[in-house]
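Here the complex is missing one protein chain, while the rest keep their positions.
Per-chain numbering from 1; labels A and B assigned in written order.
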Amino acid sequence: MKRIKIFDLFLHAVMISLALVWIYPYLWLFMSSFKPAREIFTTFVPSRFTLEHYEFIFLMSGRLGRPFVRALLNSVFVASTVTFSVVMTSAFVGFTLAKIRFALSRLIFNFILYQMLFPGFMFLIPLFILVRTFGLMNSYLALILPGLLSSWGTFMFAQSFKTIPDDYIDAAKLDGANRFWIVLRVMLPLTRSTASIVGLFTFIGTWDNFLWPLMVMKDYKKMPLAVLLATFNHEYAGYVGPVLAGAVLQTIPMVLIFLILRKYFLQGISMSLR
Amino acid sequence: MASLSAKEKRFGTGIIAFYLTHTAIFWGYPFVWMVMLAFSRWRFVGRPTFVGLANFLRILQDSNFIRIVLNTLNFLAYLIPMLLISSLIFAIALSRMRYFKTFVVMSFLVANVSSGVAYSIMFSNLFAVNGPLNRIVYSLFGFTIPWFSDPRLAVFSICLIVTWKFVGYYGMIIYAGLQAIPSSLFEAAKMDGASNWKIFWTITLPLLNPSLITVTVFATTLTFGIFTEPYMITGGGPMMRTMTLLIYMYDTAFRRIDPSYATVVAIATAVMSFSLVIVIRRIFEREVALV
Partner (left out) sequence: MRRFWLFTLSLVVVVAFGATKLVFWTAPNPLQEEFWKEIVAEWNKLRPDVQIELSVIPAAASSEEAILTAIAAGKAPDISENIFSGFAAQLADIGAIHPLDNFKDDFWKLVDTRKMRNIVEGWKIKGRYYVFPIYSNPMLFWWRGDLLKQLGYDRPPRAYSEIYELSSKFTKPNEKYVMQVIAGRNWWDRWFDFITYYYAASGGKAYIDPERRRAVFNNEYGLKVAEFIHKMFRENHTAVELGSNPFYMGSILGKITGPWEINWAKETFPDVMPHVWLAPPPVPDDYPTDLPIYTFADTKGLVIYENCKNKKAAFEFISWVFSKVEHDVLWIEKTRMPPAREDLATNPAFTRFMDDKFFKAYAEAVAYAVPPALIDKTIDVQLSMTTHLIEPLMYLKGQPKDILSTAVREINKILF
C-alpha cells in the first residue's frame, strides 16, 4: 500500500512538471514580448517591463505599412464570418439530410463522406485558378467564399440530428412554426454541443490557415494576421521583440477561446474516435 | 421521419440546391481543373496544352521529388513513434492521476491551439543558438545544439515541436478510449493474479486498438500536410532535408511558375497519404468487441 502511495506522488510530480514544461514556451514568449530587447535571450525575469515592442507594432507599423491592428480585425472578421456560415449551412444541410426524406438524400450523404477523403491541399492550385478567374484576388471574398460550407460540419450535424426524435419537429409544426424556425429555434439548441464543436474547430482552423491566404492575399490592408506576421518576420527578423509581440497577438485570441470553450474542445476530441 | 409536405419539399430542395451550387463551384470546378492540369502543360497564361502522361513520367524521374519523398519518410519515422508513444504514456499516466488533472490536461491541450506562424517564430527563437534552451545546454555541458541547422537534427527538431503541439490532443483521444474499457475487466484480471505488465499487453493495448489506429492515421495525414513549420523556420534546408511535399508544390507552382506539374505533385502526395492510411488500417486494425 505504501509503495503505491509513493508511486502516485511521483507520478503527480512528474506530470505536473511536464505540464509546466509544456506551457513554458508560451510563458517565455509572453514574458519576452515585455522585456527590453537586450534581455530577451538572457534573463527570464526582466529588469523592467516595457511596452516598447507593442508600441512598435501598433504605432510604428501603421506608418511602415504593416497595419497590425487591422490585420487582427481582418483575422477576426474572416474567421467569424466563416465560422458563422459553416455552423448555419451545416445545420441546415445536415437537417435536410437527416430529417427530410427525398430521392437524393442518401446519395448526397455518401458524397459528403466521399468529399472528406480528399485532402484540402489537392485543391489549392485549382482553387487559386478559380479565384483568379473570378477576379477575387486580394479580396476578403477569396478568403471567405471557399470556406462557406464544410462537409465535416454537415456530417457532424446530420449525425447528431439523427439522434433527435421527430416528435420535437412535429410538436413545433403543430405550433405553426416554419422550417427555418424549426432548425434555428428547436434543432440548434438541442445540438448545442455539436454546434460549439463545429464552430470552435472551424474558427481555430480558419485563424491558423496560412498557405491559402499566402497565395491569394498580397494586399497588406486585407491580410490576416498570420500572413502579415510572416512578412513582418521576413523584413524585421532582427527586431526580435516586435516579432515576438506579433506572435503573442496571434496566439492570445486562440488561447482565450480555448479556455472559454474547453469543455467543447474535449468533447470534440473524444468524438473523433466515433 | 416527418411526413413530407409540399412546403417541406420546397425547403429541402432550396437547401440542397444551395449546397449543390456551392459544391459545384468550389469543389467540382477545381476538380475538373485539377484533372485537366495533371495531363497538360500550362504556365498561368494562354491555353493548357495536352501532354498526356508526361507530368507523371517526369515525377518518377525527378530527383528533387524523390529526395522529398525520402524526407517525408524520415518525418514519418520520427513523428509516428514519438506521437504514439508519448500520447499513450500521457493517457495512461493521466488515468492514474487524481489531483491537478484539469491543470495537466489544459496545459497540454493549450499547445494545440497555437497557430503555425506564431509557434514557428516562438520555437525558432527558443531553439536559436543563443536562445534560452542552448544557454542552459551550454552552461551544463559546454556545447550548443544546432537544432535547426544540422541536416540530421533539423527534421527531428521539427518533429519535436509538432509533438509538443499534438501530444495533448492525441493523448486525449487515447484517454477517451481508455475510459471506454470497463473497469470490471481489469478487476477480473487482477483477481486471476495477472501482473500489471501482463494486463497492459493483453487487455489495455488490444482494447485501445481503435484509438491507437485513429492517432496513427491522424499523424500520418498530418505529416503529409506539413508546410508552415519548415517554411517559416528552415525554408526547406539544410541540405533540403526539411523540404516537404507541400513546400515543393507551392514552390513549383509559384516560384517556378509551373502549376500543372505542381498539381501532379499534389495528386501524388494525396495518393501516397491515402495509400499509407489504407495499409495501416489493413495491417493493424482489429475488430474490438467490448462486452
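Rule of thumb we're sticking to: a contact is a pair of C-beta atoms (placed from the backbone, for glycine too) under 8 Å apart; a residue touches a chain by one contact, two chains touch by 3 or more.
Just so you know, these numbers come straight off a predicted model, no measurement behind them.
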Touch assignment to the omitted chain, from B:S40, B:N74, B:T144 or B:T221, lands on B:T144
Touch assignment to the omitted chain, from A:T81, A:N138 or A:Q159, lands on A:N138
Cross-chain touch to the chain not pictured, restricted to B:T49, B:N130, B:Q179 or B:S275, is B:N130
Touch rule applied to chain A and the missing chain gives residues 41, 64-66, 128, 131-132, 137-138, 214-220, 223, 227, 230-231, 233-236, 238, 240
Those residues of chain B that touch the unshown chain are 43-45, 128-130, 138, 142-144, 146, 149-151, 231, 234-235, 237-240, 251, 253-257, 259
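Keep this in mind: only the chains that are shown with their structure count from here on.
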As the complex stands, chain B meets chain A at residues 1-2, 4, 7-9, 11-13, 15-16, 18-19, 22-23, 25-27, 29-34, 37, 93-94, 96-100, 103-111, 113-119, 121-123, 125-126, 128, 130-132, 135, 164, 167-169, 172-173, 176-177, 210-211, 214, 218, 221, 224-225, 227-228, 232, 246, 249-250, 253-254, 259, 262-263, 266-267, 269-270, 273-274
Per the touch rule above, chain A residues touching chain B in the complex are 8, 11-12, 14-16, 18-20, 22-23, 25-26, 28-29, 32, 40-42, 44, 89, 92-93, 95-96, 99-102, 104, 108, 115, 117-119, 121-130, 145-146, 148-149, 154, 166, 169-170, 173, 178-180, 204, 207-208, 210-211, 215, 226-227, 229-230, 233, 240, 243-244, 246-248, 250-251, 254-255, 257-259, 262, 265-266, 269-270, 272-273
